[in-house]
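The complex is shown incomplete by one protein chain, all other protein chains being positioned as in the whole.
Coming up: chain A.
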Amino acid sequence: MADSKAKPGLLLDIRNLRIEATVFPPGEPPKNIVLVHDVSLTLEKGKVLGLIGESGAGKSTIGLSSMGYGRGGVRITGGEVILNGRDILKGGKDGFRKLRGREVCYVAQSAAAAFNPAHRLMDQVVEATLLHGTATRAEAEKRAVALFKKLSLPNPETIGERFPHQVSGGQLQRVMTAMALCSEPDLIVFDEPTTALDVTTQIDVLAAIKDAIRDTHVAALYITHDLAVVAQVSDEIMVLRHGRLVEWGGTRQIIKEPRQEYTNALVSVHEIEHAEQKPGMTPFLSVKNVTAAYGRSHIKVLKNVSVDIYPGQTLAVVGESGSGKSTLARAITGLLPPEQGTVTFDGRPLANRLADRLKEDLRQLQMIYQMADVAMNPRQTVGTIIGRPLEFYFGIRGRERDKRVAELLDKIEMGKGFSDRYPAELSGGQKQRVCIARSLAAKPKLIICDEVTSALDPLVAHGILELLLELQKEENVAYLFITHDLATVKSIADSIAVMYRGEVVRYGPKSKVLAPPFDAYTDLLLSSVPEMEIGWLEKAIKGRRMASAGN
């Protein structure tokens, strides 16, 4: 390693990088924590290194250090970052400014948020190029249009005149890649560039990014938590955990012959074997021909949707964003009264509007949300949060309530000690568990789970799914499980409804829905789920029967 400075073809050489931040825990003096512990890596020109790990592993922090950037108070306190033969940490603020947007460019997770809503796309795409004076405006715009073409954006000549809100999420992500490539940098940091996209859109963006990297010979740090995705684009993969290096090797070696236990845990498929239950005689909740729209809009978000839910079973609703999954949940709970159709519960029709429903009906239908953080009052303790339904629905108070809260905490595999904690003191998985306990406290017949594992790391999500299945056995509660993730569906569902543009396109028991022959959309959905296989991307693109809607 010592002579690597002299090695030709070496672009980035990070040595013993140490990154710290100051945290301000409530009620305690501020303290320093180390986010990255002496991590070293090298990257050759034109190569792609995948950085992978769960949240808090330090992957984004390491990626951004190649631009000398620390998000919100994060400081680089040790080591060297050698880019093109010089230690950029010694260059100071002016040095950073000169390399950002010229030698190293950045592609953010959410392009929708990363583009300035006030400026046209073209102005933003060529901004860095003009700032660093590497081309005239005309040249830069010509280059941008060529990149738009390469990234197969529609109307490459005119898309630059649009504002960010006029372009879809998948397209914006590609425009952002074009923006990074426009100033012809040596290195691009891709920070979870496809994570916020639907699977069917992700595959196109991934292919576009891969082609662009290949054709422009740019090097890249590709940051993601999804091994199957990174396996498609990287030459090498580095596995990180808690800011430390776990394993670093060629892509094939990491996914086929992982040497570390942690890598193995990430690589192995986490399918839960869940035997399908046959639907019983009578469903306790039936959605019949429901049509719904927001406001007085003519655009129907739900079109003639009918599904049944059986006691103690799980109906999974799958589809991409905008397909009407969450709207279905809102129609069932009464938050969005349907325009037509009925929801029957226990043989009697439920009132359309939430305000007209009985307290007993409200108790029987509970919800858990994707964002556990914002679904809880940050100023209430876990005990208060879980105890609230007990007081509200059953009038249980005082010691009896505390006893029930302790039991519920036990059910979600968290100790009694958590009762006095505040949500901010919990991890993402723990927060979601508290939300599960809160919904269970009402002893409902149905819990609607809206993307409950989507914001969690794979291993944590796995734990939540196992817990949900366990609780279903114990409490005989039914789930309406909304997700865009097909692996999750396989693990938990008894029956499946596939939704596309407000309609149920495929519905039935899991074994039937997931067995061929497929309709075109289900086929697209299934074939878009990344597999941990080198070369999967090319195969999947070739084998597709329909284009994804997000493009």
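Methods note: a residue touches a chain if its C-beta (ideal position, glycine included) is under 8 Å from a C-beta of that chain, and two chains touch if they have at least 3 such contacts; residues count from 1.
The definition used in the following text is that contacts and distances are computed from a predicted model.
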item: Among "Threonine/serine exporter family protein", "ABC transporter ATP-binding protein", "Integral membrane protein" or "Peptide/nickel transport system permease protein", the UniProt name of the subunit that does not appear here; value: "Peptide/nickel transport system permease protein"
item: Among A:Leu99, A:Met122, A:Ala140 or A:Leu350, the residue in touch with the chain that has been omitted; value: A:Leu99
item: Residue, one of A:Asn32, A:Asn116, A:Ser306 or A:Ser427, that touches the chain absent here; value: A:Asn116
item: Touching the absent chain when the full complex is considered, from A:Ile14, A:Leu43 or A:Met67; value: A:Met67
item: On chain A, residues whose C-beta touches the chain left out of the figure; value: 67, 69, 71, 96-102, 105-106, 108, 110, 113-119, 124, 127-128, 131-132, 162-163, 165-166
